[in-house]
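Since the structure comes first, as structure tokens, the remarks are kept for the end.
For this view, one protein chain was removed and the others were kept in their places.
The first chain written gets the first letter, and so on, giving A and B; residue counts start at 1 in each chain.
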Amino acid sequence: MGYPHKPHARETPVLSQYFGDAEARSLDGWRKRGGYTAFERSLGMAPADIVNIVKESGLRGRGGAGFPTGVKWSFMKPGDGKPHYLCCNADESEPGTFKDREIMRWTPHALVEGCAIGAHAIGAETAYIYIRGEFTEPIAWMEAAIKDAYAAGILGKNAMGSGKTVNVWVHRGAGAYICGEETALMNSLEGRRGNPRIKPPFPAVAGVFGQPTTINNVETLAAVPHVLNNGADWYKKFSRSDNPKSTGTKLYSVCGNIARPGNYEVSMGFPFKDFLYDLCGGPLPGRKFRAVIPGGISVPIQTVSEAEASLMDYEGFVAQGTMLGSGGVIVVDDAQNLVKFIARAARFFAHESCAQCTQCREGTAWTTKILERIAAGEGTTEDLDTLLEIADNMTGKTICVLSDSCATPVVSGLKKFRSDFESLIKKKTHHLVPAVA
Amino acid sequence: MTSPPTQTVNLTIEGRPVSVPAGTSILEAAKTAGVLIPHYCYHPGLPVAGVCRMCLVDVEKAPKLAPACATSVAEGQVVRVYTEKALEARQGVLEMLLINHPLDCPICDQAGECELQDYTYQEGRPEGRYREPKRFNPVEDFGGDVIYVANRCILCTRCVRFMDDVVHHPILNVSERGDRAVIGKFEGEDMTHPWAGNVIELCPVGALLSKDALNKARAWELDRAGSICPNCSQGCNVMIEARDNTIVRLRPRPNEEVNHYFMCDHGRLNYRWLNRRDRVDVPMVRQGATLAGCDWERALAEASRVTTGKRVFVLASPMLSNEALFLLSEIVRRTGGTGAFRVQTGPEVPLPGVDDLALRPDRAANVKGAELLDFTRRDRPLDALGAGDVLLVADEELVGEDASGAAKAGATIVVGTTLPFWARHTASVVLPIANMSEEEGTFTNIRGRVQRYLQAKAAPGFARPAWFVLADLLAALGGTAIGGGLPSDVFAALAAARPEFAGLSYETLGMRGALTANAIAGASL
Partner (left out) sequence: MSIREMGGVEAPADTSHGRHAEPHQPVFVGARKEELDELLARYPSKMAALLPALWMVQHDRGWVSEDAMAEVAKLLELTPAYVKGVVTFYTMYHQHPVGKYFVQVCTTSPCQVCGAEEVVDAFLRHTGCQELGVTSPDDKFTVIEVECLGACGFATPVMVNEDFIESVTPEGVPELLSRYK
């Protein structure tokens, strides 16, 4: 199994503090490290107070959307007489992202505790952790941790002696990236095809099993005990002085052509240039960076100069033409074929499309075919225009954003690396004779 | 118990002011303004899916286009359907739908009534630019009357939602993912449910087709007439479609009060009897051992002669119109006779997702009309025939039944589409009539709804509508002549004479029908 590297001096290990620490995986080990004190305390607090602390902290969804977590929790109306549900999105399938798996297999109790607090805060008695089917090791660790937590009376009908019921269950996915979309996750949990739902209704009104539901990412929930233990003000300190909108630490998964891939935890606002060259060791020997994607394959590709100018928080990446997304940093160097890279990304989306919306179902496959044809040297200049028009048709017109996500690498790739495409093109058009005007 | 009044929402669609109840979708609201927003997956009889993405409209001040079928109206909304943004989006959808769509129009049954053709012609790109190989899936027999041509499927999922939410028999699924997706089913589960054939009607393209109607006619060759399904007492509204005077198929016609948007397969596929060739098409009178053709005057005179001074027993068919049955009942009254009918029955098969809609046990269209017009239902109607009575056989063959009781009759008059074999030696007169697809008339359904049907094809030879023949016969027997000579006049006479039908007329019936007085009072249930 892979082992996380030693933390760099400039990292801020909060969630990742015990990565690699085998003892932290056990219930006793976790308790020794302060585990479940936050949960115990939260059981004695009013749910609204917990929500306020989380709101105040500025914690935002770490799955990719960046929605303020406390605000999301506040959508769950107390006392409506309906069963509430918490779903933990552990479907982690965004290419470039591999942080949630580390949280689950090194600090499973952190997630259990985060789910338990979250469930209590939103008035839910049941939390489901939806883990993608391929994560056999994280699933095993989470099942074991939950089993121990039940045995120790932390979970169950009388959680930590509070008289309150808190259940946490693992639900195993079966191979579908789209189930990381919150409404598709709910459908999958219900035993359906993983089709995203139209919103409204929103999950907080009618979610899983038709009941009010909140869906949070693993990293988000794992941060909650820390926020409760150390307070909102502590969490807010991890930010740029001139940007209070992005607070806390973020686990960035770094992969691709870079010296030291792995997971790195830094404070919001960290300079991306230092991150790439100092923490991650820069490019491989004899190579140069060519393109950087900071937030998983669905966010726009950056040029190296854009990346080097970025500050690592939600607003900082937007200012440099991309998004923080899931924080999956993919680095591509000058020895790679960028067109093939983007074609393979399109193929990923074509494979994962749920097939509901016309533009996604047909457009992802069409985009893939054109890109693969270009990569094979049989593209035309016309194809480049067609690609952009297809991408425009795929953006902002579908039930979920998988369609937009497929268009993003195509559009940003053509915008910033057009010469890569043009160098593979020999013909202008497919027409043997000019089209009739 | 009344529910609180629903709030009304006012908005503007394509510049036209619209006022609809809160919760109405933009798509439905647009219909009230006479604006048809192009769509595929939406259907008023099915739950909303919002997957085809065809109905995207431009809502002022909204950042993204909104799917009209899945977006509720809001006060003061300004909706535009034909802005450049919306047109581009719809053109994009059409292009995407066509990239894997086979060039089947020349051989596809849906041509001429295909929504993909229609919208592409209206708003699509003039030229395709897809250069890659198209996806291929084989044709599948889904069982029942349904064949699935997977290549043409646009995955609107209407069929899946229909089988699930309306039939409560979810045997169709979407299989696979992405552009590999197709409609699938499980081996051993077939589309044999009596209501399954509606998917053929629901399918906007030529993916789900009727095996029975396969390749029989082009849509534009068909003559159409609004009618009522004659095959049970539900009275589903239908469209009869004929080519060269032969009925090719029946299709459901929407009626919220009766059948919503659907009809069952028993009704849909039982039209061949309307195309029968073994018809009597010329009036005949007995000459010794044979029946000889003659003109109408001669035949009517003979019928009148045979009947005068006798009691008439009418063996009626519950497939006859209200008009015909009314005239028959007048003949019965004048002669002091009686009338009876029998009806074939079968199991009732409800369509669970629609209120009060079923394939009814009485497999004939006008059982209610017959009952209201004094005909008695009997398993063996000829048992009521008195010895020496004149037996007037009104289009009833008593197929498979024992007709030996007819021998008691003093004389037999046949008014029918065919000559029953058991009357071929005893009939004195044969008066040929049209079947229901060859005339205009009304039926009364199980709930007392009187509905009009129109003529779809021509009757053979000299055959005339039953009401026409019976009006002449009634007049020849000395009854009051029906003035005017139109079926609406006969109906007016019926409405004047019978309190159940009071106040109804062809105008008030329209093509939606209306309830009899009793039905409105709830007594008929």
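What to note about this one:
Heads up, the rule we're going with is that a residue touches a chain if its C-beta (ideal position, glycine included) is under 8 Å from a C-beta of that chain, and two chains touch if they have at least 3 such contacts.
Everything numeric here is computed off the predicted structure, so don't read it as measured data.
Residue A:R344 is the one among A:K199, A:R344, A:R373 or A:K416 that touches the chain not shown.
Shown as candidates are B:L65, B:V79, B:C108 or B:L172; the residue that touches the absent chain is B:L172. Contact with the chain not shown here comes from a single listed residue; of A:E190, A:D233, A:D278 or A:D385, that residue is A:E190. Here the missing chain is touched by one residue of A:G64, A:G207, A:P225 or A:G256, and it is A:G256. If you put the hidden chain back, the residue from A:P95, A:G123 or A:P294 that touches it is A:P95.
As for the chain not pictured, it touches chain B at residues 135, 169-180, 184-189. Touch with the hidden chain on the side of chain A covers residues 1-2, 83, 92-98, 100-101, 126, 132-137, 167, 169, 171-177, 188-194, 209, 253-257, 261-263, 297, 328, 330, 332-333, 336, 340-342, 344-345, 348, 350-352, 354, 365, 368-369.
The rule we apply is simple: only the chains that are shown with their structure count from here on.
Averaged C-alpha coordinates give centres for chain A and chain B that are 54 Å from one another. Every residue of chain B that touches chain A in the complex is listed here, in rising order: 48-54, 56, 63-65, 67, 70, 88-89, 92-93, 95-97, 99-100, 127, 129-132, 154-155, 174, 176-181. Interface residues of chain A facing chain B in the complex, by the touch rule stated above, are 176, 193, 198, 350-359, 361-366, 369-370, 373, 382, 386, 389, 392-393, 396-399, 430, 435.
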